[in-house]
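Let's look at chain A:
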Amino acid sequence: MKKGMIKATDAFERIVHWSLAISCIVLMISGLGMMFHSLNFLAVPVGGLKNLKLIHNFTGLFFIASLFFAVLMWWREAGVFEFPEDAEWIKVAGGYLWHVDSVPEVGKYNPGQKMFFLAVAIFGAAMAVSGLMMWFPLSFGAGLVRFMYFLHALGFVVIFAFFFVHLYLGTIGSPGSLPAMTSGWVTRAWLMKQHPKWLKETEHKGRLVVYGKEPAPREGQGHHA
Partner candidate 1 sequence: MTNHYIDLKNSDCILIMGSNAAEHHPIAFKWILRAKEQNGATLIHVDPRFTRTSARCDFHVPLRSGTDIAFLGGMIRYIIENEKYFRDYVVHYTNASFIVSPDFHFKDGLFSGYDAEKRKYNKDTWVFEKDSRGIPKRDMTLNHPRCVFQLLKDHYSRYTLDKVSSITGVTKENLLRVYKAYSATGVPDKAGTECYALGWTHHTTGSQNIRTMSIIQLLLGNMGICGGGVNALRGEPNVQGSTDHAILYNILPGYLKMPAASLDTLEKYLGKNTPKSNDPQSANYYQNYPNFFVSFLKALFDDKGTAENGFGYSWLPKLDDGAAYSLMHLFDKMYDGKVKGLFVVGTDPAVSSPNANKVRKALENLEWMVCENIFDNETHCFWKGPGVDPGKIKTEVFLLPASASMEKEGSQSNSGRWVQWKYKAAEAPGDAAAVGELTIRIMAAIKELYAREGGAYPDPVLNLKWDYIDKNGKYDALKVAKQINGHFLRDTTIGDKTFKRDQMVPSFGMLQSDGSTSGGNWLMSGSFTADGFNNMEKRGKDDPTGLGLFPNWSFCWPVNRRIIYNRASCDLNGKPFNPKRKLLEWTGEKWVGDVPDGPWPPQADKEKGKYPFIMKPDGLGAIFGPGMAEGPFPEHYEPLESPLTVNPMSGQRINPAIEFFNGEMDKVASADEKFPYVCTSYSCTEHWCSGALTRWQAWLLEMQPELYVEIGEKLAIEKGIRNGQRVKVSSARGEVSCIAMVTKRFKPFQVEGKTVHQVGLPFNYGWLFPKDGGDSTNLLTPTIGDANTFCPEYKAFMVNVTRI
Partner candidate 2 sequence: MKGTDFVKLIDTTRCTACRGCQVACKQWNEMPGLRTRNRGSYQNPPDLEWNTWTLVRFQEHENGDGVLQWLFRKDGCMHCTDAGCVKVCPSGALFYTEFGTVGIDRTKCIGCKECLFACPFEVPKYDRATDKVFKCDLCYTRLREGLLPACVKSCPTGALTFGAVDTMLKTAYARVEDLKQDGHPDANVYGDKFVGGTHVLYVLGEKPEIYDSLPQKPAVPLTVIAWKDFLKPLSLLAAGGVILGSFLHYIIHGPKSPDENGDRDAT
Partner candidate 3 sequence: MEITRRGFLTLSGAVASGLTLSPLGINLKPARAYAADLNKANRIKAAKQVTTICCYCSVGCGLVCSVDKITGKIFNIEGDADHPISEGSLCAKGAGFFDLTEANRHRLRKVLYRAPMSDKWEEREMDWAIDRIARLVKTERDKSFITTNAKGQTVNRVETIGHLGSSNVDSEECWLMVAKARALGMVYIDHQARV
C-alpha cells in the first residue's frame, strides 16, 4: 500500500456491496436461465431447472438481506439529493458525456451514483416483493400475482441494464474506482476527480483516514452512523 492512500469505504460496506453484487449476479444468471428457453442450459451445472429455481429463490432471500443493509447504510448519503449542487451536476451529466470545464462538486456520492442506488433500492425492493409473491402465489389474488410477474420482469429490465452501467463505471469507465470496493483505499487524485467535495469536507473535519498518518481525533462516526 502506498502512503497517502485514502480510506473510502470500510469493511462492512464492502461486504454488503459484494453480497448484493454476487446475489444479484446469481439471480440474474439463474433468472435468465428460466426466462429464456434458449438459456435453459444454464441449469445444467446445477442439475436442472428445478434446482436453478431453488437457487434463484434462496439467493433472493440473501439478496433481500443484503439490500436491507445496503439501504440502511447508504440511504443518508446516496438516497437523498442535495440542492443546488446535485442539480448542477445533473445539468452537465457529471462530465461523463461531454467535455465540461468544471464539474460541480458534489458529496460522497454523485447524483449518478445516487440514481443508481435509488434504482437498485426501489427496483430491488420491487423484485423482492414480487419475487416473494411469485414464490408463494397461491396466497394472493390472481390479479395481484399477475401484476407481480409484470413487475418482476420490469424490475429485471431496469436492474439488468443498470448492472452494466455500474459495471462499466466501476471498472474501465472510471479507472481507479474499483479499489474503493476491493481494498477500500483510493488515491487522492481519483477522489479529487470523482468526489472533491467529500474529500474537502472530510479533510476539513479532520476525519480523513490517510494511510501512514495518525488518524485525526474523531468527532463523530463515519458515514454509516
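Regarding selection, all candidates are chains of the complex that A comes from, given by their letters.
Quick note on the criterion: a residue touches a chain if its C-beta (ideal position, glycine included) is under 8 Å from a C-beta of that chain, and two chains touch if they have at least 3 such contacts; residues count from 1.
All values derive from a computational prediction rather than experimental measurement.
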Check: Looking at this complex, which candidate touches chain A: 1, 2 or 3?
Finding: 2
Next item on the list: Note which residues of chain A are touching candidate 2 in the complex, please.
Entry: 2-6, 34-37, 40, 48-50, 52-53, 95-98, 134, 137-138, 142, 145-147, 149-150, 153-154, 156-158, 160-165, 168, 172-176, 187-194, 210
